[in-house]
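Note that one protein chain of the assembly has been removed; the remaining protein chains are unaltered in position.
Here is chain A:
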Amino acid sequence: MRLEKCWFCSSTVYPGHGIQFVRNDAKIFRFCRSKCHKNFKMKRNPRKVKWTKAYRRLHGKDMTQDSTFEFERKRNRPERYDRNLTEETLRAIKKIDKVRAEREARHIARRMKGKKGKELKEARKELEQSISMVKPPALLKEDPSLTLPKIQVKVAQSQAEKNQPMEE
């Protein structure tokens, strides 16, 4: 049993699923579902469609270089069956899967870092700039409850500078 990958979205095509198209130059195109098949027929480029793996890889959304990607391969020459090797492989699969999941989570966490601060900064700026849409500026002067509190800046140093000439 061979688990193929979908030509369009790179998901796994299990036996009995999807459809396959053989072009007149004997090239095989496998599709996991009709969605992918239709997108292929519309001549869409998977690198430009945001939900495909090809797009996500190309644009740094997913992890690209990792040693866990070396295990799953298309093996065109079958190995002789070896019970010990099979047992070990089955045990290793679980561990490799775990490692990969952890690394992927770390990659996403790294990618999302700084996002919250950025959003907060943008929101603060928008509030400052367009508060006049909620209340006209004239009203705000009377009732400053809707404006942001002024950020306090330390002025200790400037005071010290002011004091110096007075001492002289």
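Rule of thumb we're sticking to: contacts are C-beta pairs under 8 Å (C-beta built on N, C-alpha and C of every residue); 3 or more make two chains touch, one makes a residue touch a chain; residues count from 1.
To be clear about the criterion, contacts and distances are computed from a predicted model.
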Under which of the names "Peroxin-13", "PRELI/MSF1 domain-containing protein", "Zinc finger protein 593" or "Tetratricopeptide repeat protein 7B" is the non-displayed chain listed in UniProt? "Zinc finger protein 593"
If the hidden chain were put back, which of A:47, A:106 or A:121 would touch it? A:47
Among A:5, A:33, A:107 or A:135, choose the residue that contacts the chain missing from this document, as touch is defined above. A:5
Absent-chain interface as seen on chain A, which is shown: 5-8, 10-12, 23, 25, 27-30, 43, 45-47, 52-54, 56-57, 68-77, 100
